[in-house]
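A protein chain is absent from this complex, but the other protein chains hold their places.
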Amino acid sequence: MVKSIINAMILFALIALTAYLAFHYAPIEKTMGVIQKIFYLHIACAFSAFVAFGICFYANLRYVFTRQPKADWLGVSAAEVGLAFISVVLVSGPIWAKPVWGTWWVWDARLTLTFVLGLLYVSYLLLRSMIEEPDKRALFSALFGIFAFLDVPLVYFSIRWWRTQHPQPVILGGPGSGLDPRMRVSYLLMWGALTGLLILLLTARYRLEAMRASVEELRREAEAQ
Amino acid sequence: MKNLDSVLAAYLAGWAIFFVYYVSVSRRMSVLRDEVERLKGLLSKGK
Partner (left out) sequence: MALLSNAAVLLEKELRTEYRSRELLTTTAVFILLVFMLFSITFHPTGSESQQFGPGLLWMAFLFAASLMLQACFLREQTNDTLSALRLSVSDPFAIFFAKLAANTLFLLLTELFMLPFFAGFFNVRILHVLPQLFLVFFLGSLGIAIPGTAFSAISAQARMRELMLPLLLLPVLTPVLIASTEVTAGLLDVQPAMNYSGLGLMIGFDVVFLTALWLFGEYLLEE
């Protein structure tokens, strides 16, 4: 109980830090103006999402080869948390895009990749919800997770290649334009804050899964009596 | 400043997503904690 209060406080502190960085500390960018500030959140979340999915892949491999339930717990936690981060990417992106590009969405390389990535992990979680038996659920979702992760570089290369086949209008003002040192610090600290957030959410979700397993065991004991 | 409300919207949306997710995990956690207590009670009574 105390632990979750402390966690909530850390969560708020991290959020407050990101707010301070974005709205007060970071300077206003020259060409894009205020709207550029969205990138701090957007890019840091994208990075954290990839880290989460990498952890999921590791956990999936570990489960297939060792069959330790803990690996399964880590896998599902990482996938869910990764999906939370991807959602933030997919929401902050369009909010940035509307004033800048005049449209909520374009099927450019990065956005399409992010969308497919999100779909892959939604499918992973859906698959889990469709298999009741815990061992089977762990094994088969891990196997799908492995295939899905191996697909990611292929999706990345194919989408990028596809975009070279069809030349896109040049879009000005990418994230790296005009990097003031305070911007660099903002990016780094934002990335740090969101990594902290990743760890916090991941451990909370992992503990949830561990508790679910102990409930299962207690239930079995109770039924045996 | 123009577009400031867009920036605000993006950050609020982001935090909301993290917050809602954390709350959902916490709630599921407390449900399970109650279940653990209940089962432990059952087991001790049975013994």
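Observations on the structure shown:
The chains carry the letters A and B, assigned in the order they are written, with residues numbered from 1 in each.
Here is the rule we go by: contacts are C-beta pairs under 8 Å (C-beta built on N, C-alpha and C of every residue); 3 or more make two chains touch, one makes a residue touch a chain.
Just so you know, these numbers come straight off a predicted model, no measurement behind them.
Here the chain not displayed is in touch, across the complete complex, with A. Among the residues A:I6, A:I28 or A:M130, only A:M130 touches the chain that is left out of the figure.
Of A:I15, A:L143 or A:I199, it is A:L143 that touches the chain left out of the display. Annotation: of A:A8, A:V64, A:L111 or A:V215, A:V64 touches the absent chain (contact as defined above).
Against the chain not displayed here, subunit A makes contact via residues 64, 116, 119-120, 123, 126-127, 130-132, 136, 139-140, 143-144, 146-148, 150-151, 154-155, 157-159, 161-162, 165.
The definition used in the following text is that only the chains that are shown with their structure count from here on.
With each centre defined as the average position of its C-alpha atoms, the distance from subunit A to subunit B rounds to 17 Å. Put simply, subunit A touches subunit B in their complex at residues 4, 7-8, 11, 15, 18-19, 22-23, 28, 33-35, 37-38, 41-42, 45, 80-81, 84, 87-88, 91-92, 95-96, 98-99, 197, 200-201, 204-205, 207-208, 211-212, 214-215, 218-219, 221-222, 225.
Only residues 1-4, 6-7, 9-11, 13-15, 17-19, 21-22, 25-26, 28-29, 32-33, 35-36, 39-40, 42-43, 46 of subunit B touch subunit A when the two sit together in their complex.
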